[in-house]
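Heads up, one of the protein chains got dropped from this complex, but the rest are sitting where they should.
On to chain A.
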């Protein structure tokens, strides 16, 4: 799982986010993996004090696992690469939370991210969570804050001082019930392997297990370990917070009002909570008796697994938008959201299974009427699907357009097919090839819809690989790759017959792809002498292999972008230091010359571009590793 470039990237991320001390400790741990305190001190050449402070803070951020062995009493430290990697995704997550639950939720999330994990009572005391325009800690949403602050400044200050707990707790609850936050458990501070060993030991020492032997023992231990692990690591907070199977604060899409400016509207909703209640779903819930605040002693952290599910759904939605109308995509979004509420993680196994070996993994089935509830009633469902028969379009469409002329609204006469039928039509449209985004199930006579995750994740993966191949070798290569992928191993002649490409082009493209490692050649000798003339040559394309090599390349490209960014910053070091001086910062207009201002602008654009590129590369990583 660890690779050179991922390690390099994680070290860079830690350094960028937390500075040199963390970076020194982190890279030492990466190099030597598991170290006791004295060894760590020796290798990192840091003082006791620095090291203890650093480690404590890193443990708080879940960047370091620690484990105290019962045998020798020593504590070992290990780097947590996954947590370090997720630093790069924080911006994306915050943006997603912002779109889903509003600005305050995003601020809260950013605070929790910045703290690693946090106790609820501590969050209450934080000044930045007082609902003034919060000055959070540079986790990347400063621009939006600025503009929001300006818009709403008028009535802010007087209102919010007493309102604060009312905003913090419902938001926390909303985040928790969506599963975006989880409870911190002791076991989460130890690496998975340590936890597994611990659990195994605990099971083995049980008296009833001690008496078992052989195969039965193995089975019991394995099973027991898994359950115990699950129990110990489980920080699920959604139980008891779901409301009719929906998370609290899950606003129906149509509550956002006009669809063209949902984000802006949502922001307003959150900020004047007392204002209009019908627009804010969860304030209703609160009035309905569930006003108990979150336990003050509860310690929460961000649940990246669940957020990956949400982000993956967003990718599926993008896939749907490629080929479908926006109405269909909106229906799909509603289905995906319902599924998200009940999906804890992207897949059951730790690694992505090999191509062709992964089974089908369907999501929970969502009843058609649940989707219907979720869909915006204002949405014109009929207008984006053609009629069943071309010959008689007048029947349906003609009549409808007439009605529209008269009524001028979307509330049409009763002969119109029911809404759920229309939604079913949209979902059926999505279930068609090439992507098969949905699939229909009949459960006890009810129509339900599910999504086959493994298949779609595979599609996403292939799409990413195909994009790279197309960019590097052209569309001819793409055709060849698809043929090879569909048919398996092929010799040149057969490949030509199927792909209908001239030999010259075909050979050229195959050779260049082989040099790039995208296709490979297998030799099958027809006799023992292995003469080239009596050998069959078969071309093949192994998506697993390509995926892993592409994954490495992507890590590398990400770290190169970050390194370049650092290099660019060094080039402008003195100038940037000047702009960051406390008297200049915020007063750039006053202290900087025109030329310096343009330079600053350019630098900001450059930095944004490089970081944006890293985020785009992270999208690929997510597809190839996490989904």
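Assume contacts are C-beta pairs under 8 Å (C-beta built on N, C-alpha and C of every residue); 3 or more make two chains touch, one makes a residue touch a chain; residues count from 1.
Note that in this section contacts and distances are computed from a predicted model.
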{"item": "Chain not displayed: protein name in its UniProt record (\"Glucose-induced degradation protein 4 homolog\", \"DNA-directed RNA polymerase III subunit RPC6\", \"serine C-palmitoyltransferase\" or \"Metaxin\")", "value": "\"DNA-directed RNA polymerase III subunit RPC6\""}
{"item": "Residue among A:128, A:200, A:544 or A:613 touching the omitted chain", "value": "A:613"}
{"item": "Contact with the hidden chain (one of A:486, A:511 or A:536)", "value": "A:486"}
{"item": "Residue touching the undisplayed chain, where the options are A:380, A:523 or A:577", "value": "A:380"}
{"item": "Chain not shown: contacting residue from A:80, A:171, A:363 or A:554", "value": "A:554"}
{"item": "Hidden-chain contact residue, picked from the options A:431, A:535 or A:548", "value": "A:431"}
{"item": "Of A:325, A:420 or A:548, the one touching the omitted chain in the full complex", "value": "A:325"}
{"item": "Absent-chain interface as seen on chain A, which is shown", "value": "258-261, 322-328, 330, 378-380, 383-390, 393, 397, 401, 404, 410, 425, 428-429, 431-434, 463-464, 466-468, 470-472, 475, 478-479, 482-483, 486, 493, 496-503, 550, 553-554, 556-557, 560-561, 563-564, 567, 602, 605-606, 609-610, 613, 616-620"}
